[in-house]
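Below is one structure, written out as structure tokens; comments come after it.
Left out: one protein chain. Kept in place: all the others.
Let's look at subunit A:
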Amino acid sequence: METSASRSLRASAALAAAGAIAFTTPAAAAAPSTIEPADTAWMIVATALVLMMTIPGLALFYSGMVRKKNVLATMAQSLAAVMLISILWVAFGYSLAFVGDGTWIGSLDRAFLAGMGMDSVHPGAKTIPESLFMLYQMTFAIITVALVAGSVADRMRFSAYLLFSIAWFIFVYVPLAHWIWGGGFLAQAGVVDFAGGLVVHLSAGTAGLVAALVMGRRQGYGSENLSPFDLSLAVVGTGLLWVGWFGFNGGSALGANAHAVMAILTTHLAACAGAVTWGALEWSTRRKPSVLGMISGAVAGLGTITPASGFVAPWHGLVIGALAGIICYWACTSLKHRFNYDDSLDVFGVHGVGGLTGTVLAGVFATAAIGGTAGLIEGNPKQLAAQLYGVAVTLVWSGGVTWGLLKLVSAFVPLRVSREHELEGLDISQHGEALQ
């Protein structure tokens, strides 16, 4: 029988754990703000780590999986996302996503960073400069836009990609970020997403699937050799993504504290479990564990733990990573072939399905003592319902708006390169350069 002493001990442990993330809660928002050097230092590092995830991380991961004639074009898409989205984020993206308390969208009060001084802080991150919070969130917007390109690799016209990316950022990413992280209606409904299972992975994955369906399959899909150019590049890219993810999930604690470390721990364990599971499935069904399979499993684990990383215990990270390995493997090797769509680099199969799975599992495994939110296992089915609501909204919004935006862009620029240019390769036809 539980004694009153043990009850009070458990309660104080829960309070201490909750205190570690106090600045992310409404109660903390009312506390006086003090910019803390340690928090600031960690968040500078985390910002750099997440930027590293796009270039070189994602650029290498993606370009290693395309054919040699499309390597530079694939890298150019990641590069373009960094340049374009950074400027748009400063111009109005940050303000619309994170400033103001509108249900549907933020305000333009911080457009072009108006009024942001050296001492400014964001109400949700009161121990770091607001400029740093803005920069950190910028890196999330960048990689989300860059992720989508993997679905349409090898065939999308660069000009169409630029137009689509700008529009998608404005109409899909910014609203979603506001709805979930900026205090919008999904946050009000109790949807939790620690580091972007919905905002980043499911939104990008769904957009990727819709884009792949709208644009059609690559020339030679299913009949010609479309095997990866250089998987060693993809392995290096995975390593950079993996380490960068420590900033992605660990930084989402918004401070140098135990909560950040716990998120990093669950993240690392999920990546390992995902890689092991995917490799083991290949080994048992195909007799060999492929390198592409193991790195795919790692990225699936990382994407899947993302929404849950700050809410669950380390061993949950292992379970979620293992489930990611199984479910994303099925999505990439079975689901995709059954429906015969050509998601070139499996953005939907890895990120979309992973983000969806992790968001749901966050509602199952959320542990109050760690992230202040109780999930199904702790007797709170409402959290699971909220998570499913978040998934449904993200799927419908990202899917529907992406379809509309692609139709809109195609009214101005053909989405796809010509058949000749696709066969010749996008490096030459879009950029006038080629690897020798």
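FYI, contacts are C-beta pairs under 8 Å (C-beta built on N, C-alpha and C of every residue); 3 or more make two chains touch, one makes a residue touch a chain; residues count from 1.
The working rule: contacts and distances are computed from a predicted model.
Q: Just by its UniProt name, which of "Acetolactate synthase small subunit", "Stage II sporulation protein M", "ABC transporter permease" or "Nitrogen regulatory protein P-II" is the chain not shown in this complex?
A: For the chain not displayed, UniProt's protein name is "Nitrogen regulatory protein P-II".
Q: Any idea which of A:Arg155, A:His316 or A:Lys336 touches the chain not displayed?
A: Looking across A:Arg155, A:His316 or A:Lys336, the contact with the absent chain belongs to A:Lys336.
Q: Tell me which of A:Ile105, A:Leu226 or A:Ala434 is the one touching the absent chain.
A: Of all options in A:Ile105, A:Leu226 or A:Ala434, contact with the hidden chain holds for A:Leu226.
Q: Identify the residue among A:Asp39, A:Glu130 or A:Asp346 that touches the chain left out of the display.
A: Residue touching the chain left out of view: A:Asp346.
Q: Using the touch definition up top, pick the residue from A:Ser296, A:Ser309 or A:Gln383 that touches the left-out chain.
A: Per the contact definition at the top, the residue touching the missing chain is A:Ser296.
Q: What subunit A residues would touch the chain not displayed?
A: Against the missing chain, subunit A presents residues 222, 225-228, 286, 288, 290, 292-293, 296, 332-334, 336-337, 346, 349.
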